[in-house]
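Sharing a structure, written as structure tokens. Questions coming.
A single protein chain has been omitted from the complex, and every remaining protein chain is retained in its original position.
A, B and C label the chains in the order they appear, each numbered from 1.
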Amino acid sequence: MTIRFGLLGAGRIGKVHAKAITGDGNAKLVAVADAFPQAAQAIADQYGCAIRTIDEIEAAKDIDAVVICTPTDTHADLIERFARAGKAIFCEKPIDLSLARVKACLDVVRATKATLMVGFNRRFDPHFRAVRAEIDKGTLGEVEMVVITSRDPGAPPVEYIKRSGGIFRDMTIHDFDMARFLLGEEITEVSAMAAVLVDPEIGKAGDFDSVQVMLKTKSGKMAVISNSRRATYGYDQRIEVHGSKGLASAENQRPVSIEVATGLGYTRPPLHDFFMTRYTDAYAAEIASFIAAIGGKGKATPSGEDGLIALALADAAVKSAAEKRTVPMSEVLG
Amino acid sequence: MTIRFGLLGAGRIGKVHAKAITGDGNAKLVAVADAFPQAAQAIADQYGCAIRTIDEIEAAKDIDAVVICTPTDTHADLIERFARAGKAIFCEKPIDLSLARVKACLDVVRATKATLMVGFNRRFDPHFRAVRAEIDKGTLGEVEMVVITSRDPGAPPVEYIKRSGGIFRDMTIHDFDMARFLLGEEITEVSAMAAVLVDPEIGKAGDFDSVQVMLKTKSGKMAVISNSRRATYGYDQRIEVHGSKGLASAENQRPVSIEVATGLGYTRPPLHDFFMTRYTDAYAAEIASFIAAIGGKGKATPSGEDGLIALALADAAVKSAAEKRTVPMSEVLG
Amino acid sequence: MTIRFGLLGAGRIGKVHAKAITGDGNAKLVAVADAFPQAAQAIADQYGCAIRTIDEIEAAKDIDAVVICTPTDTHADLIERFARAGKAIFCEKPIDLSLARVKACLDVVRATKATLMVGFNRRFDPHFRAVRAEIDKGTLGEVEMVVITSRDPGAPPVEYIKRSGGIFRDMTIHDFDMARFLLGEEITEVSAMAAVLVDPEIGKAGDFDSVQVMLKTKSGKMAVISNSRRATYGYDQRIEVHGSKGLASAENQRPVSIEVATGLGYTRPPLHDFFMTRYTDAYAAEIASFIAAIGGKGKATPSGEDGLIALALADAAVKSAAEKRTVPMSEVLG
Partner (left out) sequence: MTIRFGLLGAGRIGKVHAKAITGDGNAKLVAVADAFPQAAQAIADQYGCAIRTIDEIEAAKDIDAVVICTPTDTHADLIERFARAGKAIFCEKPIDLSLARVKACLDVVRATKATLMVGFNRRFDPHFRAVRAEIDKGTLGEVEMVVITSRDPGAPPVEYIKRSGGIFRDMTIHDFDMARFLLGEEITEVSAMAAVLVDPEIGKAGDFDSVQVMLKTKSGKMAVISNSRRATYGYDQRIEVHGSKGLASAENQRPVSIEVATGLGYTRPPLHDFFMTRYTDAYAAEIASFIAAIGGKGKATPSGEDGLIALALADAAVKSAAEKRTVPMSEVLG
């Protein structure tokens, strides 16, 4: 069975998904839509698919599923439309920056029984998945503490930051989802500290560029997240899971793994400097998992609910940093 | 010039210092005192020093300096006595578990102009020192975030824990001092989370066995500490310092560094399983630094004030974990 | 400009090249030929190319280049045919197992001025290339000694070994080429030692399964190669280049890079267990380099001459192991 795809949004991340879909033996990219004709044309040229409007894709009989890569503020509307149109939906994170809007959207998804998967790509990184597999196998015993390091090579433009919902909703949200993926138990408490250390302009825009967050579940399992918008040595993405029987960790990835030794010491090259090259394999596995779920193999995970909780954790972190107190998740999720 | 030492306390840590003193070309172990005659005798036998009472050491003309390794509740009294007796004093951490008592004790030290050094041995670990040297050289630019991992191979007996002042004052106190050593700026805010995950008996004793702490300085530099009383793979002691120009980290140490590869993978042996073997070099360097300071080369550091602030940070962490809020240091230090 | 390809041979390595060609934006796979219709059909189905006979591909106006992946004993004949037909030729190693036959074949290539590239894929591994780049940059100063480790996860079937020309011509030949790639100077002396340690059947077939070789150039630069048909921990492929100013090394690659720490130690997963997954990137870069050379960007390297010399080195190693003496290359190359 071949899943036939419509791609909504032909920007940077849209191209990544177009490549993943066309490279998957069980999928076919039928059409692409984008407000910018040139962007759509580029994908149509490279992968031999049609260019259509969003309306046309919604109405199309030859399309089973859509991948939503449009601007964030259109996500919830498009999810609702395509849920009603009976298409399976893969939507880039976040569903929306407003928790209320996400909840309303998920009501529609639930009512229409639509398949919805949210794009937390890191769950599909082979190294992180292998750590999770060790938890599932019981190698680590009972999970006790999770340590997540996530540092970007550089800050995005301040214009981007202004529309991003802030660092907790834009960047840490991936780590919140990863913490849940690894803790295996719902988080009940959030405590965050935030500072502006990289770029004062980010502070002027009302955001932070350096944050650390502590999380706790009901039974006392804990996680700590360390974020920065700056890492001169590349894209720093590490996880550690400490359990009663041991530790599993995923180290950083570099494009070239050589070592040069001179009188100055032993030097290995910097890490990947871009999330797309770092997570190439993850993006392909993510779409493959979505395709499998549509085909009845496994559930579409992470779900809309996963997207909702990650956003709620971000909201709690914003509150905690502002009010200098531990915020119970009940306060945010209601 | 040879510094002549009296050793107060011939227990486990006393033996470590006896070895360090006798192995140092600029020092001589003159006498040892211990309430248990056998313990004192063992050190006298091994290193050829005299056995004396504390009173005799206090009065001795042939002793320049003392190393205090007696139980914690005697530290402050002994510091005051030997400060008045004009001896240089090295005291194991902590000075006392009560902040008020420490302050009173330091008043005496100040009044007598005594030399006092407090035993935060990790500052003298060659690897941690090398990280600090990179900061001082400017390799890392402005320090932004410090990450400290400190996990013990196993929990001490509950009886020990009951007298320890709790995990923050007993174990995390080392990490508080390390954070200060690396941040290079006073900490102004403390936020802690704590749980009992390793041994319910520790919880019954009113303590925790798994904690994480976030720290912040006035200018926004931050640190995060991750502690556990359990690490099946050995004594896990790592630091990371992230700065505007880069990262310096000190990895774990193992007694034997081989690797065995089979069909099951590549395996290296566990880490050191004991703080004394892990920090052998640090203990020797610590005493050497004390000896140098007495001889006029450099200051006796970490000082009594350093001991005071580390304890205050522990007090703030206790408060933060209990009250689920960020505690300003002004609240604790007054 | 798009290079139009005919693929000769649709077996295991043919599939690898088919994928590389169709994944390259500057190439198109036009036709495939194979004595087994099913093998050709599988590639035709997957990549939408035609099935043709070798004669048809030879005569085709719509084909610019061929990739020869047929059995070794057909290589030289096919190279000659397609050289005369004016096609650019990529041929899997070796050109032939007989040095005389290779020489005759290269005479035809020279006479027809055909473009010929030989498939020493390891030269295109990004890690090995990065080591070579350090040499070219001068980081290592003058190259002095090269150390090459190459161990297969397991021995091929004895039937394969009987037709392989022996371990030096089948397996070590890659390392001979790598040594030349890194030494940057022609090898003048070869000394080899060989044993049967893995499988007595290999010995009965007149071959070895464990060999080590020392090489020397005229100016005294040296290389050592260590080979085994057995490596329980995966596909062991390492190089070290020691120069007057330093060392560059490429470490092994593993599909998943996590580490699990327990009381038994720190364990990382085994290496890649198959040359195709280990050298995925190398195969793609190799074909891209061939396509670029046809398009006039750079030379087709490794050349037929490179293939000839690698085989001559293997012949010298065979002789050295048998006669227990260092064999000068002049003796083999004439």
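Assume a contact is a pair of C-beta atoms (placed from the backbone, for glycine too) under 8 Å apart; a residue touches a chain by one contact, two chains touch by 3 or more.
Model, not experiment: these values are computed from the prediction.
Visitor: Of the residues C:M214, C:A292 or C:L333, I need the one that contacts the missing chain.
Guide: C:M214
Visitor: From the listed residues B:D62, B:E259 or B:E323, report the one that touches the chain absent from this view.
Guide: B:E259
Visitor: Among B:D77, B:E134, B:D199 or B:E305, which residue is in touch with the absent chain?
Guide: Final answer for the missing-chain contact: B:E134.
Visitor: Looking at A:G206, A:G263, A:G296 or A:G334, which residue reaches the missing chain?
Guide: A:G263
Visitor: Please output the residues of subunit A touching the missing chain, sorted low to high.
Guide: Listed in rising order, the touching residues are 232-233, 261-270.
Visitor: I need the residue numbers on subunit C that touch the omitted chain, in ascending order.
Guide: Per the touch rule, subunit C residues meeting the hidden chain are 142, 144-145, 147, 149, 151, 189, 191, 193, 195-198, 210, 212, 214, 216, 220-222, 224, 226, 228, 230-233, 236, 242, 244-247, 324-326.
Visitor: Go through subunit B and note every residue touching the omitted chain.
Guide: Residues 126-127, 130-131, 134, 139-140, 245-251, 253, 255-263, 269 of subunit B touch the chain that is not shown.
Please note the rule applied: only the chains that are shown with their structure count from here on.
Visitor: I'd like the most central chain, judged by C-alpha centroids against the all-protein C-alpha centroid.
Guide: A
Visitor: When the centre of a chain is set as the mean of its C-alpha atoms, what distance in Å lies between subunit B and subunit C?
Guide: 57
Visitor: At least two other chains touched by the same residue of subunit A: list those residues.
Guide: 245-247
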